[in-house]
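A single protein chain has been omitted; all remaining protein chains appear in their positions.
Going by the order they are written in, the chains are A, B, C, D, E, F and G; count residues from 1 in each one.
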Amino acid sequence: MNAKEIEKLLGDVKNGGTTVDDALLILKNFPYTDLGFARIDHHREMRTGYPEIIYCAGKSVEQVREIFRVMAEKESNVMGTRATEEMYESVKSISPEAVFYPMARIISLQKKKPLTPETRIAIISAGTSDMPVAEEAAITAELLGNNVLRIYDAGVAGIHRLVDKLPEIRNCRVIVVIAGMEGALASVVGGLVDKPVIAVPTSVGYGANFGGISALLAMLTSCSTGVTVVNIDNGFGAGFAASMINKIV
Amino acid sequence: MNAKEIEKLLGDVKNGGTTVDDALLILKNFPYTDLGFARIDHHREMRTGYPEIIYCAGKSVEQVREIFRVMAEKESNVMGTRATEEMYESVKSISPEAVFYPMARIISLQKKKPLTPETRIAIISAGTSDMPVAEEAAITAELLGNNVLRIYDAGVAGIHRLVDKLPEIRNCRVIVVIAGMEGALASVVGGLVDKPVIAVPTSVGYGANFGGISALLAMLTSCSTGVTVVNIDNGFGAGFAASMINKIV
Amino acid sequence: MNAKEIEKLLGDVKNGGTTVDDALLILKNFPYTDLGFARIDHHREMRTGYPEIIYCAGKSVEQVREIFRVMAEKESNVMGTRATEEMYESVKSISPEAVFYPMARIISLQKKKPLTPETRIAIISAGTSDMPVAEEAAITAELLGNNVLRIYDAGVAGIHRLVDKLPEIRNCRVIVVIAGMEGALASVVGGLVDKPVIAVPTSVGYGANFGGISALLAMLTSCSTGVTVVNIDNGFGAGFAASMINKIV
Amino acid sequence: MNAKEIEKLLGDVKNGGTTVDDALLILKNFPYTDLGFARIDHHREMRTGYPEIIYCAGKSVEQVREIFRVMAEKESNVMGTRATEEMYESVKSISPEAVFYPMARIISLQKKKPLTPETRIAIISAGTSDMPVAEEAAITAELLGNNVLRIYDAGVAGIHRLVDKLPEIRNCRVIVVIAGMEGALASVVGGLVDKPVIAVPTSVGYGANFGGISALLAMLTSCSTGVTVVNIDNGFGAGFAASMINKIV
Amino acid sequence: MNAKEIEKLLGDVKNGGTTVDDALLILKNFPYTDLGFARIDHHREMRTGYPEIIYCAGKSVEQVREIFRVMAEKESNVMGTRATEEMYESVKSISPEAVFYPMARIISLQKKKPLTPETRIAIISAGTSDMPVAEEAAITAELLGNNVLRIYDAGVAGIHRLVDKLPEIRNCRVIVVIAGMEGALASVVGGLVDKPVIAVPTSVGYGANFGGISALLAMLTSCSTGVTVVNIDNGFGAGFAASMINKIV
Amino acid sequence: MNAKEIEKLLGDVKNGGTTVDDALLILKNFPYTDLGFARIDHHREMRTGYPEIIYCAGKSVEQVREIFRVMAEKESNVMGTRATEEMYESVKSISPEAVFYPMARIISLQKKKPLTPETRIAIISAGTSDMPVAEEAAITAELLGNNVLRIYDAGVAGIHRLVDKLPEIRNCRVIVVIAGMEGALASVVGGLVDKPVIAVPTSVGYGANFGGISALLAMLTSCSTGVTVVNIDNGFGAGFAASMINKIV
Amino acid sequence: MNAKEIEKLLGDVKNGGTTVDDALLILKNFPYTDLGFARIDHHREMRTGYPEIIYCAGKSVEQVREIFRVMAEKESNVMGTRATEEMYESVKSISPEAVFYPMARIISLQKKKPLTPETRIAIISAGTSDMPVAEEAAITAELLGNNVLRIYDAGVAGIHRLVDKLPEIRNCRVIVVIAGMEGALASVVGGLVDKPVIAVPTSVGYGANFGGISALLAMLTSCSTGVTVVNIDNGFGAGFAASMINKIV
Partner (left out) sequence: MNAKEIEKLLGDVKNGGTTVDDALLILKNFPYTDLGFARIDHHREMRTGYPEIIYCAGKSVEQVREIFRVMAEKESNVMGTRATEEMYESVKSISPEAVFYPMARIISLQKKKPLTPETRIAIISAGTSDMPVAEEAAITAELLGNNVLRIYDAGVAGIHRLVDKLPEIRNCRVIVVIAGMEGALASVVGGLVDKPVIAVPTSVGYGANFGGISALLAMLTSCSTGVTVVNIDNGFGAGFAASMINKIV
């Protein structure tokens, strides 16, 4: 039941086309009108440029293509995460302007570029193997309309790159830190900067890494305050949350 | 925003006291009106005799007494689970008619007895140590308006008690099975009767029991179909769900 | 030792063909006669139309085909879950009337349609990726003789579909909720309806989902009373238990 | 080695009091000068009013009092979390102006009130038992200089309170959601508002709750994007991170 | 339904007091007669001297005393494990001949000593802290009628005691190995002797011991064949199983 | 250092070829002489017919063939577990008399049949999918020289087969119970028979089965005394331990 | 069987008091002579000054006192870890020269001071709450004869103390790093120094710390090479291993 229908119902009540009791009955049968949701979606679209993001994993190629087709018809920007090359080929066959980011595994169909603030999001990753997750975060943030400062491979071997860029990092509005193994980078960065840090544990590692649990627990128990955490390998979620913070007005 | 208020709003629209646009604005600001919830609560109360049950654990004695006081004022039946003797004494000081079931750890304040169908709920427990959980299930079911068949201590030592009562058990509408350790009783009962079985793992045991995990996992992976499971030691949840099934019309 | 044999034994006792002592010895040597099981099976078949369901996973194609062949010879309906296309082809080669439900992974051989009550089972799933589990529940319920209301993809993106159908859902006798990730849908539905809810956690998700553990724990600890839980991805178990409840007389 | 000392060293190099080689040697021996840290601390203090927060758990009463004494001497605001009544009494004996928030378990010694923006932080908790964690978050945010909108007990029983306040919540800049059990509230709130949500799992619950793991996993795998998570029961961390976001300029 | 009742029923059939059909109905209503169980219990008592063992943990002092009273009346030997001093005092007040083994936490009421074979059970424990579990195993085995060879504190510090006694150990019929920490003693003993080894992990240790999990997993994955495992701290179970093996004829 | 070498050393001491001090030095440098081990191996071979069993998993085809070749040269019986068809083909190319048991995944090279007592080992499995583990136990026991009573598929669907064979089972000396899922069969059998039960949890199942953990924990916490447990899927270990018990003299 | 006895046996062989066959028999009956162990103990005592260390936890006050008494009689140094004040009082009543280190929970009875090399062991801890574990490591190392450099409270708040002391740390021979929470300090130190680092996770923290698991996993998966790990809270083990490395010649 949308706003239009409720407006019509209220009009009917006003002009006597519906009794108060009947209107009450109708409203009681729809305790959760979708008014609110529509409004949210509208808000979301205005600010991010995307009404909804498709999680492609676990969907068939056909399902992904169909969802892209239906959503594209509504003139909206569309974005799909955890997509495969094969899904992209299928989407491209109906929407030739679709773009694929292979490392980030994202399909994008962008008809109107979202507003982009001047402030930046720093995305810092520990190792080369963390790059797919880092790129998922970075591409997500960029597609949602953000400028991104990428600092990759800033672990033990490359921490001087992090140090060299500290002034630049401190000028960013929010920082995403991506690390597997023991995930210490989140605590280190959290101790050096005075900005919100979103930590993404990755499943990079082996043995007692347990598919990312070691990094996840380390980040959750970080003694650096201001660090919050998303799911293992969830670059998209981190990019999305960082975008929310970066776009705060 | 409750039914009365919406009715008044619709009346105002009808008689011109409010414009359609203003009414729409008000409704849009409350996308989740509490109409539905009130209705649910009303339904629940009519059928179970209890509008809401208080989970007392983690609440202070004062908080429990205050909630009982406020709820009792509305002329409702009130019930509190995981209550202590001390909480009961405090509640009784303001509501002398309150009753305490020490083994079940339930405080009850029942002003109107709920309707009780003739069908029964069987509550079967494996060992003496499971009795507190079994009693929580049994008292919950009785207070909600059900007749209960109790069969306790039906584990290895007493399974003949179970067998002796099989015909009686088979005449019940729904069965609650409560067991700690390896929780095998749920599978055994599930294989003998053709009724819905709600299994309650208990934290009774030690070592590889891990606070009830062994029984929980065993019940979840039971090869007897028709078995569903609630949380460890959750006698209340099992009694409530069993009551729902027993009262199906 | 079946009913016939016992009847004969009693007859022999009566007509002196067997002494009381010998009969007692025979009965004592078979403390667990299969009388009871046969009766159960008979009951089960009368009500569900299926004497036993085959869990095909872990069995070879040959084993599945043989079990179907043997059971089909007894004029019974037969049903196999977690079946593959290859298993179906093999079964079809000997029972051409066998039907395969590829998404539900169920092979069905139905010679007499089970009695079907007018009440319905609602099956609600959170996301597109949960569909195989949802279909396993739905097809199971239908083959056992139930009318099913399917509401799929009712997660964040499609919760308005759930809301639109709330009145219809509330008219169902029992509700199956299927969700992966954080499994919140079970609590949300459990809070909106006054019917037994059977929650099925799915392994859909990644990282801290741990193959369905996050949804499983969330559902077990749901603060909505009346929710019971089955094993991860166990659509069959949920459909079976829901059928039991729906067929309560 | 602080800024003053380096300035002196550079002056010595300039006026010939130290050779370039000796200065280089000194600097190489202190590869991590504390310049940067001091600057951070300074920044932090300017913005939050607190140079550092004391985690009192695991410290003796004497240790806590001494740390308060030393820090108070430097004319700074001081704040201690996870403090006991006994610790507070000891601190008060030397700093009579110290304040204790018993539910939040925070000791505060505030000499200059931090700057407080007009935007607000919403702090929403699911149940009465979650209040200590919620208060830790709220008091932390307030002491750091933020206006807080408290919405407590907004679980199943009180979700209408949440709904009634949705417009107010949507006007907040960042939202903290605190819940134990299955932690579904984070997903529900995350789906209704377009603001960063910081989720705090609590150890409230029993059995398969496993000391907060169920809520933690549910929040980490939330299908509502924009949700980030802190450690179980970490109200302080959530309040601190929310303050960082609320104070973004 | 016991043997006597069945005998009477058969007699009634024979003499016409009951029709064959009625007798069949009665027998069908008791598919699981307790004949079998009675026989087992009888067998067990003959061989072990104990019809059933009481697990006292989780039972109240009153419950324990009552169970002892009821069982003692039947002239049986009675034994209770995981008992407290207080439980013993209560039992002794009604059965002055009751004996308490404080380290083993066992209450025994033994009226007829069980037959005891000449072969022995070796009970080897790793450390002083494992003694309560070792004694539970040893006293259990002795009360059930076995000769026990105790070798305690045979860990790193005392392995020469083990070595000195190897010939004696090799003459035992079955060996119980009790160890906490990393549980390596089970593998070491299993590699030195050619007898069945029953390993009991104990919860002795800290940290990564996780309440006995480290020893449990080590024993389950022991590369010494012939090692089987019981629950953490389950000295009783090991003593009972060892007694079964020692008494094989 | 073997018995021969020590004998020679002692001879040298006697005839003055070696001084007492030198001999002492040599002996001190070999605190763990392999005397003991050789004796054990010899004992083992005499009784089981196999000096050592090869765990083939994780070894290359070449490694397995070489170990068989070397061991076969010493005229011993040889047996390899967890072997593949490919390993067998390679072994057969050098030892044409080698036999492969595909379901049990065992390669056997048996030149002298071990002594076989008349007593039997019962091997009972719950479902068709547990057969590979059951066969590993059965073939192991048979190759080591035991008569085996196989009772497969004795779960919910076929428990009457178990009941029919109870007298036969009770005549066995030791019982191996193999079950996945909730592993309840071990408790059921343990409650019905008065013989040592070795329980083997299998990884058969899905979801909350967690690769066999549910069955493992259930078996470890079984309330039927006399049950001991081996590693998940460890049919070999159970067969070996059962053989040890069956061959006790 | 010790060196003296073997020497005598060899002498007997030499002078004909024992035949070669009898001596062989005696030696074969003690396959694991304690020669080797005695030698180890002797070596250990010479280098560490302690023949064996008593783990007091889980022992009674009487047991601890007796072990001290027996060991002290042999003129050895004695040391007990995880001791309580009460245990110390009891030991002191018989050995007045015993010393207690309350924070380290160590009782020491040192009659001859062990040799102490000039090289040092650095012991670095993250927070005030880690001090008991750090002191256990430090006192252990000192009692075994090592010079210790203590750097405590070097976490986020005090990392400048670590930096100030880097040159001193780099001059140590081995470094012990003690940290709870996310345990990042081990990786940070491991990346800054080129010395063996022994990491001790502590149980300090809450929630997702899980009693030290987060720090344990983080340290095990540290991307800084050269880091090895001991059990949670095992300060003694770290001090002992560090002493071994520091005393390498």
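Here is the rule we use: contacts are C-beta pairs under 8 Å (C-beta built on N, C-alpha and C of every residue); 3 or more make two chains touch, one makes a residue touch a chain.
Values in this document were obtained by computation on a predicted structure and should not be read as measured data.
Considering E:Gly58, E:Pro114 or E:Gly183, the position touching the chain not shown turns out to be E:Gly183 (whole complex).
Of the options E:Ala126, E:Ile175 or E:Ile245, the residue whose C-beta touches the omitted chain is E:Ala126. For subunit G, the residues in touch with the chain missing from this view are 36, 40, 43-44, 47, 53, 166, 173-174, 192-196, 198, 216, 220-221, 225-232, 236-238, 240-241, 244-245, 248. If you put the missing chain back, the residues of subunit A touching it would be 127-129, 157, 159-160, 163-164, 166-167, 204, 206-209.
In the full complex, subunit E touches the omitted chain through residues 126-127, 155-156, 159, 181-184, 186-188, 191, 205, 207-210, 213-224.
One rule holds in what follows: only the chains that are shown with their structure count from here on.
If you average the Cα atoms of subunit B and of subunit D, the two centres end up 38 Å apart. Each chain gets a centre from the mean of its Cα atoms; for subunit D and subunit E, those two points are 54 Å apart.
Rounded to a whole number, the gap between the C-alpha centres of subunit D and subunit F is 58 angstrom. Within subunit C, residues 31-34, 36-37, 127, 159, 166, 207-209, 216, 220-221, 231-232 each touch two or more of the remaining chains.
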